[in-house]
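Only one protein chain is missing; all other protein chains are in place.
Chain lettering (A, B, C, D and E) follows the sequence in which the chains are written, and residue indices restart at 1 in each chain.
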Amino acid sequence: MNESNYRMVDVGGKQVTRRRAIATGRIVVGPEVMAYLKQGELPKGDPLRLAEVAAILAAKKTPDLLPLCHPLMLDHVGLLCQLNESVEAVDVYATVVTSARTGVEMEALAAVNAALLTIWDLSKPIEAALTITNVKLLLKEGGKSGRWEHPE
Amino acid sequence: MNESNYRMVDVGGKQVTRRRAIATGRIVVGPEVMAYLKQGELPKGDPLRLAEVAAILAAKKTPDLLPLCHPLMLDHVGLLCQLNESVEAVDVYATVVTSARTGVEMEALAAVNAALLTIWDLSKPIEAALTITNVKLLLKEGGKSGRWEHPE
Amino acid sequence: MNESNYRMVDVGGKQVTRRRAIATGRIVVGPEVMAYLKQGELPKGDPLRLAEVAAILAAKKTPDLLPLCHPLMLDHVGLLCQLNESVEAVDVYATVVTSARTGVEMEALAAVNAALLTIWDLSKPIEAALTITNVKLLLKEGGKSGRWEHPE
Amino acid sequence: MNESNYRMVDVGGKQVTRRRAIATGRIVVGPEVMAYLKQGELPKGDPLRLAEVAAILAAKKTPDLLPLCHPLMLDHVGLLCQLNESVEAVDVYATVVTSARTGVEMEALAAVNAALLTIWDLSKPIEAALTITNVKLLLKEGGKSGRWEHPE
Amino acid sequence: MNESNYRMVDVGGKQVTRRRAIATGRIVVGPEVMAYLKQGELPKGDPLRLAEVAAILAAKKTPDLLPLCHPLMLDHVGLLCQLNESVEAVDVYATVVTSARTGVEMEALAAVNAALLTIWDLSKPIEAALTITNVKLLLKEGGKSGRWEHPE
Partner (left out) sequence: MNESNYRMVDVGGKQVTRRRAIATGRIVVGPEVMAYLKQGELPKGDPLRLAEVAAILAAKKTPDLLPLCHPLMLDHVGLLCQLNESVEAVDVYATVVTSARTGVEMEALAAVNAALLTIWDLSKPIEAALTITNVKLLLKEGGKSGRWEHPE
């Protein structure tokens, strides 16, 4: 098939191994939303607990969201949210683990993005000028290429 | 990660084994719908065949419906519907089988619920005061915790 | 077309009106889960907040879950959970509102069922012999047939 | 369970083997669309690249589209499109590969159909009297029944 | 935006009108499957009733399957299946109706294709060399461009 075609690349020759990825991202929310978050709640509810749910669901939906991603069984999805008061932001960290023939970087990134958008959705009645930034892959491990950590 | 977070728990350390679950549930439909069902058809079509289809599709959608459920390959999904004339009800029984690292109780229950709601949807032009009741897990087997049967 | 066919009935001749439905259901959880719920948390997290999320998502997925249901825009979905200590149960109430040509009974019922199954999923590490019961439509209003309340 | 019931048949006793299927299909587009396609673009964009994307996504959605199909991990999905000027048509060929307990014929066919419908969607502003024809399974291999090629 | 981009074209300036489309298609099943169909059942169940369900669900999923299609409310979806013994085939006809700013041709075609693939799925244990052919739009009406019928 012509190399310029879109295709889901064949991973059939790869080993089923335990693979893990961790991604992160930040939403800068400003002082007013930050004040609410320190109380643990926005008018539409606790955004961090809802972000956890959205992250787990998004990790499972990755092959539907990103056309060339393989459908995968996932062993674990978790999200950690941290208030970062010095920059009036929330930092999120998603971990995804699978036992599969290909990695879960995109699943971890999709989880991070869904979590950040969920926090956005609950924050926007208070502040419209939000910013998502600093979305990065921190770690991937498992598979032939071995462990990789973000250089920073 | 904080124990109060929502997360998809890590099943990576569990064995892939054949696991099976059977769930049941009842919809009480009243005399008028029951009379139709004994003829095998409601005005909108045969509800029991449609319930079988809805049950199979719902079992496959479980990880999308229930946020903390793992995406799983399913080996088998089947639904049995029985008219229970003495209580003017339909009893449904769903069986789900997988070869996976976690069980399929929620898949069997999701299948039961979708089947009962489908019967509801076709019965409601005739009777609005329907009731779903008696939704239970009857059996689970496979995996470390072994076979469990409902005590009743 | 043959009347025994499955089909999505034509609602094109109906008026777009505000329509509302309220449904309820109960999950009997037993003493051990009840003790946890009175503390507000199960080992896998707060089941009631998660049930709210699952209910909203399920209401939106109704046309995908129930084959003959019409795709609808929804104006509002909300879920109320109440601990019912005397029967060691959680009672849930879902309200769905639309501005559409057909009602939202099935959306309210799908929300109730997803909420109850979510509570089940978080309760099952503690108690396997759970029961869903008492799933009913309490109210529908809007449209030509007017207001209907459950006779009980 | 009664043999006339719809069910997802139990494949738990089958071996996990590498399985492959190739399907094909044709859309006859007529002279005006053909002239555009020879330039590589329709007014709404390049239909063949979009068809590749739709095919990959459809292969992944097969268990959701076809009620009795098993959810499967897919190792590879690819689509090849060929202009067939002599009949003013586009021929598409989809290849799907899995490592699973059941084959991927329906996934390959779902990919072909989604590709053809996507070309249709982009061609219809120019020509409404399009035709899909010649949708066939060309090859399946892997599993107990071995290799099968279309007799033509 | 550059005209060669993929985009969902803006239909905001069009009128909401009642729009209808009818599409057709054929699956050639051969003598052995035809003999079963005349009895009304294949070993995996009645394929025509299941095709109706798959068609309705597929019409609702069209915006998810075909990237550039608009999400639409649907007023009606129905499928008619006819055995065509002289060519050992099943002919299907799907009707879709909406009240919207754009037409439902692709929804009708998606319904036809899902119906034909469903019949294929149930027929393939008996006959692998099946063919889908003759998929056409027969009618569209409603909207500025008015009524169109297939010229044949």
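By our rule, a contact is a pair of C-beta atoms (placed from the backbone, for glycine too) under 8 Å apart; a residue touches a chain by one contact, two chains touch by 3 or more.
Bear in mind the structure is a predicted one, so any value in this text is a computation, not a measurement.
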### Message
Among C:Val77, C:Val90, C:Leu116 or C:Leu130, which one touches the chain that has been omitted from the display?
### Response
C:Val77
## Note on the structure
Missing-chain contact, candidates A:Val11, A:Leu50 or A:Leu80, resolves to A:Leu50
### Task
Since one chain isn't shown, list which residues of chain E touch it in the complete complex.
1-2, 5-12, 63-64, 67-68, 70-73, 100-101
### Message
For chain C, which positions touch the chain that isn't shown here?
### Response
18, 49, 52-53, 56-57, 59-61, 72-80, 95, 97, 99
## Note on the structure
Had the left-out chain been drawn, it would touch chain A at residues 3-7, 9, 25, 41, 43-46, 50, 53-54, 57-58, 61, 64-69, 105-106, 109-110, 113-114, 117-118, 120-122, 124, 128-137, 140, 148, 150-152
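The criterion applied here is as follows: only the chains that are shown with their structure count from here on.
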### Task
Please determine the option from A-C, D-E or A-D whose contacts repeat those of A-B, over half of the contact pairs being identical by residue number.
A-D
### Task
Would you kindly tell me how far, in whole Å, the mean C-alpha position of chain D lies from that of chain B?
31
### Summary
dist(centroid_CA(chain B), centroid_CA(chain C)) in Å evaluates to 16
### Summary
Expected list for chain B, residues touching two or more other chains, is 5-7, 9, 45-46, 49-50, 53, 57, 61, 64, 67-68, 72-73
